Every structure is written in structure tokens, then in C-alpha cells.
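Accompanying notes for the structure given below.
With one protein chain held back, the other chains of the complex are shown just where they sit.
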Amino acid sequence: MESAAVHQRPPEHMDNPYQPHMARIVRIHRMVPDNYLFQLRFADDSVVQNWEHRPGQFVELSVIGTGEAPISISSPPTRKGILELCIRRAGRVTSALYRLPTNAMVGIRGPYGNGFPVEEMAGNDLLIIAGGLGMAPLRSLLWYALDNREKFGTVTLMYGARSPEEMLFREELLSLTDVDDLNCLLTVDRDPTGTWKHNVGLLPSLFQKATFDPNRTYAAVVGPPIVYKFVLAELLKLNFHKDRILMSLERRMKCGVGKCGHCSVGYKYTCIHGPVFTYWDAINLPEIV
Amino acid sequence: MTRTISVDHLARVEGHGGITVVLEGNEVKKVDYNIFEGIRLFEGLVRGRAVEDVTQICSRICAICSHGHSITSLQALENALGITVTPQTRKLRDLAYQGANIESHSLHVFVLALPDLMGHPSAISLAAVAPDAVKLALRLKKLGNTVQEVLGGRAIHPVNYVIGGFGKVPTTDQLLSLKEQLKEGLEDCKRALDVLLTVPIPDFVNEPIRCAALAPEDEAFFFGNTIEILDGTTRKRIPVSDYRTFTNEHLVAHSHAKRSLFEGRSYMVGALARLTLNGDRIQGLARQVMEALKLKFPCANIVMNNIAQVVELVYSVEHALDLIQELFEAGYAAETPVPYEVKACAGAAATEVPRGTLFYSYEIDSKGLIAGADVITPTAQNFNNVEDQMRATVTQGLGAGASDDTIAQRLQIVARAYDPCISCSVHLVRV
Amino acid sequence: MKPKIGIFGLSGCWGEQIAILNCEDQLLDIIGAVDIVDFLGGSSVNDAESRLLVSFVEGSVANAREEAKIRQIRERSDLVVACGSCACFGGVSAMDAPFERPKVIETVYGSNGPIKSWDIGPHRPLSDFVKVDLAIPGCPMETTEFVRAVSALLNGDMPLMPTYPVCLECKMKENECLLVQRGLPCAGPVTMAGCDARCPSHNIACIGCRGPVEEANMASIEQIFGDKELPKEQIKLKLRVFAAPVLDRTEERG
Partner (left out) sequence: MKILKMAKHDLDFFASVLPAFGEVYAPVQRGKGFVFDKPSAWSEVRMDYTRTILPPKKLLLPPRETTFSFDPDQGFTDNLAEASKPVVLFGVHPYDIYGLNILDRVYAEAKFPDPYYIARRRATVVIGIDFVPDDKHCAGSMNADFVDHGFDIFLSDIGDDYLVLVGTSRGDDIVVKSGCLMQPATEADFAEYKKRSRIRRDSYKTKLELGDLPEILEMEYNSKVWDDFGARCLSCSSCSMVCPTCYCFDVTDETELGNRAGRRIRSWDSCLLRTHALVAGGENFREERSSRVKFRFYHKQRGFVAEYGRPSCVGCGRCVEVCPAEINIITVIETIRGERDGISSSAPASA
């Protein structure tokens, strides 16, 4: 049990996992109030070249001088060069970010977390279920699947927002409702505008619009706690395997690399063992939902 | 026809106060120095609290004199409980007083009063034209704060003073480092003198001032058991334990602060009063400064109080250096507070805080709880004197044909020359 | 243009205004970065009307004049910062009195003095009257926290204030625990940190000058003090020196 790392690796040759790379905000897309999409490009080209991530992974975003916050990567690994983050204005760091103009620099480190087990999911049908901001990490998975369409069976997206104005990536998703190789089901809780042409109703109501073979489908669910509550019940009703229901968790995080302790659920760390957990994990980690 | 000259809200004094002068033609009908600071009732609030808890509370009477309040409160408690502190504790407390004096006087002279003398509304605007002078003042102020922090654990509302001594005495290293900083401070004092020599001191010819201060019993200039009053050329002495026959507190309608009169007449406490009574003790650089700035006694020009503060500031830097030397010579060591047992008792104490004589007295019950408390601050004692000086200033101004605005201006200079600390004056009398 | 700020004092000991002046090393930088347009304690020329980015307010509200003042300050300021425990929690003047307030006033000022005409009320925290954007507690507030707050506010960020108790900093300084090892009534476990455990570092039990942490477990600490054979009334008196109005509120909440 000799501490190999302690006695062999000279720190001089080690990456400092806490020190971010600088990235430029190349575009800010004001999708909905308090939910902007930030497109970033690393200042250092070698970082751009070497960057790799999996859908469902996240980065630690720094507004230097204000602090850091964990943010899911919304862009798929298949689209290189630009990193997209869909960020809700929630507190100090995100507010400071919202004050920055295009071309300002932010710090990025990562990618962190396990991400979705895309290799294991390959060859199966895919059911992506997003509620509200849950679309942020799932958009990466969605485009990964569409860009690697041959690797998956049927692909279904169920996405619920409170109203059409609050739907993230609305134009992009609406344009996907016509494509053949994706079953794109969108719903809003209510439609004050009266112009919404798709489903109106809570997210679980979309289950009537599709059928699944639980033996060859992976479900990826991300959303606020209420979404888990109802969606999980539906999936269990449909006899989904507990280890084929994947969910992504949010916890407080200060490091992203399994040290600071804040993101622990039960005895797992969201940043290392997660943020993607199976429903079976969830049952066994008492604090999970 | 009646008219009034008023200053609604005095600026650059600590607390909330105003001045109202009522005139009928050239006759001064009334001069009111009003204090409308919210009343804070300290003597009422400490009742029923344990002896070890009251000092920290009374410190909150005043931020600037908080070290003075704390130590005077402790000495009153110690006098009551019959505790004698060690010579080392007494010296360390004396050292803390020098820090308080350095801090308070540099704040008052340079930040609150000097702008007046140099025709500026504030030290902020002064900083734009005379940045070096302001930096110098801030350095001296910081020096005073550092001394207070080392001794009291905090610059404002010290935490380290307890009955019988200190929670934790400063380490030798801390004292050595203070010594170095004080030596640099002495150089700054010389620079300050150069600045002050260029400042015109207005001549306020006022009535002669009756002065009062503690009579020092040893080299500790700010401690003593006897009050000494200089009235014309006679000196009267009253033991501190009889301080009430000296302060004679009473209320007036226009102020939340109480007033003092000795033998029916106002008197002054503070730097000028101290030097008038005990200026012959001043030696070294402080004496040179006193001579260079032409401070002579008796002095009827109240603005010279600021000059007296400068002299004391220099004295305090020098005395602090001496004290550290003496502490080491006497074999400096960590001491724990003198232990005590509570009993029913009473006691009073007075010390000279930067603004003058501060009195404390306590009655303690057999369980060690406070049964009565009395605090009389220098500002409260000075109020009547300030009003007298203001009246003289108005009369003088009217005689010289000054405009009401000029008179109002000069009234403020008088108020600020006293270094009033209004917030501390609002509470008072025995319970 | 430099942001305009104001510094105000209500009923207090002037501790925060002195604390601001005690930032000797940063004072000129602060003056360089902001325009202090209204500061009665420091300047005799003041602009009492103009819009302010931040108002730093010391002291409690103790009378109608001060209540009007704090409302006016709120109206003209983007941000109101309560400085010091009087502004944040009511402070020492709001501590428990041995008897009802009229009686206390009477004992201090006499029964038939001119006090009847005075405008005097109990001391209340600013938040009883107006929205407070940031509280910098402390009696007095720490100069370091003030400077840090100014620098965060200038960057547009809300300053981060400690949310943890004094014990955390006390342990960081490796002090021997006065409560457990010496049986002294130390309020550190329920008191907001940020002072670097000043008192325990001087062998003095914390007296709670920075006010309670948000979830202060008063019932438990009272019991623990009780186990140290302190009389019950003294326990309450000791724990309620700096923030009695706020503690009353927590207790009402349950």
C-alpha cells in the first residue's frame, strides 16, 4: 500500500487541476431571459485541439475575481472548436458572467464527471427526457446521438418547458420536429400565447405519444426534482431496468475533482462518480432524491 | 427683533449635535449646544450583569475612547473589589493609553480639525492638495492603532483587558516590533511639526478657562487618584472617590447629554487643561514642539487645544518608547490576571482619556452583579464650557461686525476644537 | 465617473465610521476609487440629495428622526449596507434591560426631567424599516471585511460574508477551547465568524459581538452553559448583548 503518487510523481510535471484555461466568449445567445447560451473558444489553440468530452460531463467556469461554478457542457463532443454552455442566472458567479460582454475572457477547467455511458448505450434505443434547464446537458447527448445516428436504434426526445417562451433551444428543437430519424416530442405546461402548435400538458403526458421496448432502451432523464418524481414512476410502470434509467444530479461543488466534499450524496461524489447516476444507484444512495 | 444663527448638524464631530444661537439685536439671548443622539442608557442596561461582563459593554459607549472606557471601568471594578494589579499591568495599561492618545489626537487634529485651519471641508479634499500631510497623519494614526491592537486585541472595543490584568499579555516580539514602529513614529512627529509650522492658528480671544485634570502620582501622566482644578491662580484638589462633588451632573432641556458644573461654574478638561496643569512634566521632543508652536499657559485661545493635542501626541510616542524600555528592564514576563472573589462593594476610578477626565463608579452586590453604575465622560463635563466659549465667540464676532455665516463657521470651529465625542455623552447618571 | 457613496451614522458609538477611518493603508485608494459625497462625520460639505450607488450605515434606529433618515437613505441608494452589529441586529443599546424601558430611562435621567419631550424609542436594526442588501456585522465591523466588501461591490459582486461560527476560525488558529477545556461561557459556537476568533485567541470567551449565525442553536448552547453551572438568567443576559431583537425573532419562529 505504498503511496505511489506521493513518492514518485514530482509535482513540477503535474497538471494543476485547479488552474483554469482562459476562454473567450465568442457569442452570447440570449435564448430566454436569465437563460443564455454562451459560446466559448479557448485562447490557447493546443487546448482547443486536445479538448475531448463526453455528453453529460461538465466544466468549472470561472469569472476571475468572482468565483467558480459547475456548468454542464451543452455542445456535443462531435462539434469541435466551440464549447457551448447554457447558463441560468442564479447567483454570484452566473450574475457576474451575465455582466460580461462578448469577447470577454472566462476561465474553464474540465471536463469533469463521468458523463453518459455512450459506449454502453450504443446499439440500443435512446429516450431522452428533459425538464426545464435539464435540456442543458441533454442537448449534448441529443446531438451526439444525431451525429452518430448509426450507433443507435430509435431516438426519442421528450422535453417539457413551462411555456413556449421559456423553452430552451426552441428554434433548434422545433426544426427537429420534422426530421425522420428523431421522434422529437415537445410540450409546455401552458401556452399563454396561443401560438404553440405542439403538445400542451405536463411532461409525463408525452408518454402516451411513444412506445418503448424496455429491454433495449436507455432512458436519460434530467430535470428539477419534480420531474424525477413523475417521470421515474412512468418509466418503472413501463418496466424500464433500474440500471438503464440514467439521471444527472446537481449538488454544490467547489472543486469538481473529488476533493472539496460538497457534492457528496450518501458516500459518492457527484463530480467523480456522477453527475450521471443510474436509478439503482439512486435507491442505494439515501440522499439522492 | 429676534434672530437665530443655527448649525443644524455639526459635521466632523463624533455623534449628532447642533448649535442654536438666539440674538436680539446684538444681544445674545441664548446659546444652546444641542445633542440629539439617540439615548443609549448604558448605566441602566448594565444593572444586574456580572462584574466580568460590564466592561466590554461600557466600551461601546464610545468608539474612539473605547480603550479608556474599558480600562477606567476595570479600575473602578478593581478599586471596588480591592484588587491591586501588578506594576507590569499598570505599565502595559499606560502603554495602551499612549496608543489611544496617538490615535485619537492624530485623528482629531489632522482629520477633523486641520481641514478647518487649512480652509478645507474635509481631509478628503485636503488629501487632493496635500497628500503627503494626509499620509503622514494616517501613518501616525495607524501607529496609535497598532499600539492599541497589540495591547487590547482590537483597535476599537478592545477585548483583551480584564479585571486584574490581561487575557493574554503581548509577546516580547510584539513589543519589540512596536518599539521599532514607535521610533519611526518619532520621525513622523518631526515631519508633522514642519507641516504645522506652516498652518495659521486663528486667534480666538475668549474668557480665561478653568482647567481640571488628574494629578499624576508617578510618571503615569494619565492616571491619578486626585482631581486638580486650576481656577485663576488657585489650585484645588478633590479625591477621585468624591468625584460627584466635582462633576455635579444636571440635565438641560435642549440636550440628551448631561452637564457638569464645579462650584456653579463651567470648567474644561482635555489636552489643553492637562498641559495647563501639568505641562511642566513635558520634556524631550514634545517640549521642543510645545515651544516651536508657541503654546504658553494660561491659554485663553481654545483653538490651542489642538496644539496641546499635538504636544501630547509627541509626548505619547516618547513615553511609549520609555515604557517598553522599562518593561524589559523590569524583566518582562507573561502574567495571568490577579484572581479575585466577588463581594458587596463599591468603588470609583478616573483616568485621563484623550478628551479629558473620565469617571467610572460601580456598586456591586454580594453575588457579583452590578447594582449601580455611573459614567461621566469628558465631553459631558465640557458642554457648559463649550457653550460659554460659544457665547464669547458670538459676542466677539458681533463686536467685530462679523456676518452670521462667519459666526456660525467660528462656532463650529469652537465645537471641533474641543474634540467632542457626542455619542459617548448620551446616557449618564447613577442608577 | 467614480461611483458615489455615502457614509451615515444613526445611534451608535461611531465605531464603524472610525473603523472606516482606521483603514489607514487603503483609505487613499478607497477615496481614489469612489466619490464619498455624503459623510457628515468626515466632511462639512455634503451632498444630501444625489443618487448613491452604496450607502454604508452605522447604528441602530432609535427615534422618528432616524427612521425618516434611513428611509431617505434607502430611497436614494442602489445598495444599503448595514455596518456593525447595531445596524445589523440592534446592537448593545437593544440588549435586555433589567426592567421595562420607561423605568430604565427614568433611572438614568430621573423621573421628572425634560425627557418627556424627547423623541426616543427602542433601538432597532435597519432591516426593521428598510431592505438591507448586505450586512457587515461586528462590534465594530472588521476593517478587512469592509475593504473586501468595497472591492467586491466595485466589481459588481455581492461580497461573500462568513456564514459559519467563530469556532471554525478559532480551531483554525489552534486555540485551546475555552468552552470545553476551561468551562467558560464562550458564545463562539453560535456567533458569526469573521473576526478571526479575536477573543478566544486572547483567552477571552466570545461575547457574541458579531451576532448569531443563521441557524444558531440557542437552546442547546443555553443547556451547555447551564451544565457549567451558570445561573439561567445570566446565561440569557450573556447571550443577548448584541442581537436581542434578532434572537427574539428567531425564537418567535420557533
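First chain written, first letter: the chains are A, B and C, and each begins at residue 1.
Assume a residue touches a chain if its C-beta (ideal position, glycine included) is under 8 Å from a C-beta of that chain, and two chains touch if they have at least 3 such contacts.
From a predicted model like this one, the values you see are computed outputs, not experimental measurements.
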item	value
Among shown chains, those touching the left-out chain	A, C
Touching residue (missing chain; options C:9, C:41, C:91 or C:189)	C:189
In subunit C, positions touching the absent partner	26, 29-30, 32-33, 147-148, 150-152, 154-155, 160, 163-165, 167-168, 171-172, 174-177, 179-181, 183, 188-190, 203, 213-215, 217, 219-221, 223-224, 227
In subunit A, positions touching the absent partner	1-7, 9-12, 14-20, 22, 64-68, 90-91, 94, 250-252, 254-255, 257-262, 264-268, 272, 286-287
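The rule is short, and it goes like this: only the chains that are shown with their structure count from here on.
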item	value
Central subunit by CA centre of mass proxy	C
Distance between chain centroids, defined by C-alpha means - subunit A, subunit C (Å)	43
Euclidean distance of C-alpha centroids - subunit A vs subunit B, Å	65
Shared-contact residues (touching 2 or more other chains) in subunit C	none
Residues of subunit C touching subunit A in the complex	155-158, 160
Complex contact set, residues of subunit A against subunit C	65-66, 92, 95-96, 99
Footprint of subunit C on subunit B - complex, ascending	9, 11-16, 36-45, 47-50, 53, 56-57, 60-64, 66, 107, 111, 115, 121-125, 127, 131, 134-135, 138-139, 141-142, 145, 153-157, 159-160, 162, 166-168, 251-253, 256, 412, 421, 423-424, 427-429, 431
